[in-house]
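Data block below; observations after.
On to chain A.
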Amino acid sequence: MKVLQCQGKHYREVNAEVDNAWNAGEREIRLEGINGQRYIGRSLTGVGTIEISGIPGDDLGVFMDGATIFVRGNAQEGVGNTMNSGKIVVGGDIRDIAGYAMRGGKIWVRGSVGYRVGIHMKSYLSDYPVIIIGETSGDFLGEYMAGGLIIVLGLNLPAGVSPVGKFIASGMHGGKMFIRGSFSPEQAGPGIGIDRPSDDDYLEIISYLTEYATDLAMTLPPMKPDDFVKVYPTTTRPYGRVYAY
Partner candidate 1 sequence: MVKTKLAPQLEINLPIVFSAMSYGSISYNAFRSLVQAAQEVGTYCNSGEGGLHPDFYPWGKNIIVQVASGRFGVHPDYLRVASAVEIKIGQGAKPGIGGHLPGEKVSSDISRTRKIPEGSDAISPAPHHDIYSIEDLERLVFAIKEATGYEKPVSVKIAAVHNVAAIASGAIRAGADIVAIDGIRGGTGAAPQAIRDNVGIPIELALAQVDERLRQEGIRHRASVVIAGGIRSSTDVIKAIALGADAVYIGTAALVGLGCHLCQKCYTGKCNWGIATQDPYLTKRLNPNIGTRRLVNLLRAWGLEMKEMLGGMGVNSIQSLRGNKEHLRAVGLSREEMQILGVKLAGEGW
Partner candidate 2 sequence: MSNGETKYLLIGYSVASWWCAHSIREGDRSGRIVAVTEEEGPYSRPLITYVLGKKTGDVAYTGTIFQHDEVEIYPRKRVVEIEPRDRIARLSDGTDIRFQKALIATGGIPIFPTIPGRENQGIFTFTRRSDMESIDTFLHGHPARNIVILGGGFIGLKTCEAMMDMKKNITLVELAPRLLQNMLDEEGSYYLEKALAHSGVHVIKEDTIVLFETETDRLTDVVLKSGRRIPADLAVVSIGVRPNVDFLRNSGIEVHRGIVVDEHQETSCPGLYAAGDVTETRNLLTGERNVVAVWPEAVNQGRIAGWNMTGREVAYEGSLPVNAVEVGEKAMVSAGIVNPPADGYETIVRKDRENYQKLVLKDDLIMGAVFVGEISKSGIYINLMRQKLPVETFRDKLLDPNFGLINLPTNYRKHIVKGVGIEV
Partner candidate 3 sequence: MKKIHIHEEYCIGCRLCEINCLVKHSKSGKIIKAFKEEFPRPLSRVHVEEKGYLSFALQCRHCEDAQCIENCMTGAMHRDEKNGAVVCDETRCVGCWMCIMSCPFGVVQREKKEKRIASKCDLCGSDGEPACVVNCPNEALSYE
């Protein structure tokens, strides 16, 4: 394991050091003293892990392709921006637009997320991005979603409080979303279908949750299919009437 001291360094320096270590074949890197440096793990290609202590800055794991990043605490905005594959595990909260245009890979968040998380997520054949949010999410979750999977667990919430905000899944035209806890149709954007998860859906949820719990070393409360609401698109052309003549 390679340990890099990052206290007080500019992000260009940090990223260059990570790059050098990575290109030299180092596949386990720990970054100490991170404090707001941006673009950590950007376009890292190949399998390997990066552990971060401290709070990484914006665009953690941007364009990343295969690596795994562990963050003990919180992270800032744009986690997993346009990520290709790999995994980002965050022990705390993250802020807005995490998983923007994710094309594959996984983002596990133990705490809550901000606005517009998982927007523009895509999927194609085996590329299948997954985001699991432990507690709550802000508005516009999964906006313009074209593929992939988002699960919101709503842990540690008082009963009757919805774990997600408003305008959920507006413009969604692919993929699916599962929300545990209370969710009313008014919270979703137009043209969205709401249902209970099917047996296959629940198996899928459970398989990802098992991985999530293992990665975050946590115990999940008992769950049953009826705890979840499935949110899915009813059309692949949400704006067909708006743009076409």
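The definition used in the following text is that contacts are C-beta pairs under 8 Å (C-beta built on N, C-alpha and C of every residue); 3 or more make two chains touch, one makes a residue touch a chain; residues count from 1.
On how the list was made: all candidates are chains of the complex that A comes from, given by their letters.
Computed from a prediction, not measured in an experiment: that's the story for all the values here.
Undergrad: Considering only this complex, which of 1, 2 or 3 touches chain A?
TA: Spelled out: of the options 1, 2 or 3, chain A touches 1.
Undergrad: Can you check the complex and tell me which residues of chain A touch candidate 1?
TA: Spelled out, the residues of chain A in touch with candidate 1 are 11-12, 15, 38-39, 42-43, 45, 58-59, 62-63, 65, 77-78, 81-82, 84, 96-97, 100-101, 103, 116, 119-120, 122-124, 127, 140, 143-144, 146-147, 171, 173-174, 236-240, 243-245.
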